[in-house]
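Heads up, the thing below is written out as structure tokens.
Every protein chain except one is present and positioned as in the full complex.
And now, chain A:
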Amino acid sequence: GRGGRDGMNGSEVWMGLGFGRDMSWTPRAVNVDLQTDATLQVDISDALSERDKVKFTVHTKSTLPNFKQNEFSVVRQHEEFIWLHDSFVENEDYAGYIIPPAPPRPDFDASREKLQKLGEGEGSMTKEEFTKMKQELEAEYLAIFKKTVAMHEVFLCRVAAHPVLKKDLNFHVFLEYNQDLSVRGKNKKEKLEDFFKNVVKSADGVLVAGVKDVDDFFEHEKTFLLEYHNRVKDASLKSDKMIRSHKNAADDINRISSSLYTLGTQDSTDVCKFFLKVSELLEKTRKIEARVAADEDLKLADLLKYYLRESQAAKDLLYRRGRALVDYENANKALDKARSKNKDVLQAETGQQLCCHKFEKISESAKQELVDFKTRRVAAFRKNLVELAELELKHAKGHLQLLQSCLGILKGDT
């Protein structure tokens, strides 16, 4: 990747890491399997991590006539992605679609904290240990960085692949307008408003969910999604814990390797060779274990996290439809009342028609969306589970080979 910017000092130098397209890792199809459409292709070609923000270079290739050029790039930050997502959510026309979930905020706090601790404890460890740990932390930072890029890219790709959303004007502005969108983050008042909106929404959601649906398909989807969402949440949490334990164990192996090395250099007997050889072995196997944990994180934990967000988005769709249904039923009642009183009948009729139209529109697209959701989900799980198994096998085989060759040498020695 490209090097960092200048103007960084000391421990911050390495945080200005660039990230180029030439890496063999492709973020695009990490969690979703999307058909690429020649008329509009979006990706994040580069990203830069500065002190407390990440700058993404969004690169677009399009044959659509509404763009001024066929290929262009802009620089965007996380807040602008959120703005785009929120604009979709607030748009009534899109009520019948699963809005692609917003990417999570880039969070380097934990990594930064660890680095700081390392810097503070520099005096208490040997130079080799310090360099080793620093390398590890840098690798961790890079991994988090790659992930956040992937999340943001997936969001854009989902939008670009959606038959309706890809035509959204805000989306085009996001892709093309090469100035800052001046989307400031929400201030306290707005955040408070959001909070209340959410409270109202969840209360309402409970009410709406209680209404039994005539349509079997949607009734089934409702029950299914509720349960599925909760279980994915649980699985996501547990997989995170498991992977963290794995990383901890790998760290321990690192320390053991260092101790063995010291023992080996100090020892004057025959066994020093053993110590040194095993120390070397553990150094290598630790790297493998760390890779296993990282791959599990990527293929399993991230998959679960993504579907946690998507299943929430699907639930939101069902809620909107449920809301529309309730509104429709209320409009029907209002119409009946108006007709019985013979007062404001026309008004009631138009109202009822509007609600009916809205409800039917949502129902129609919702059905398709939910079917697509299932297809995507199955494809993504398949892809990731297969890749997970293949990677586990690859690492285990490599690990085994290392162990066997080391054993061979040591046994031959005795």
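FYI, contacts are C-beta pairs under 8 Å (C-beta built on N, C-alpha and C of every residue); 3 or more make two chains touch, one makes a residue touch a chain; residues count from 1.
Note that contacts and distances are computed from a predicted model.
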Quick one: find the hidden chain's UniProt protein name among "Sorting nexin-2", "Ribonuclease P/MRP protein subunit POP5", "Acyl-CoA dehydrogenase" or "WD repeat-containing protein 41". "Sorting nexin-2"
Among listed residues A:56, A:218 or A:274, the absent chain is touched only by A:274
Which residue from A:89, A:110, A:249 or A:354 sits in contact with the chain not drawn here? A:249
Listed in rising order, the chain A residues that touch the chain left out are 224, 227-228, 231-232, 234-235, 237-239, 241-242, 244-246, 248-249, 252-253, 255-256, 259-260, 262-263, 266-271, 274, 278, 281, 285, 374, 377-378, 381-382, 385-386, 388-390, 392-393, 396-397, 399-400, 403-404, 406-407, 410-411, 414
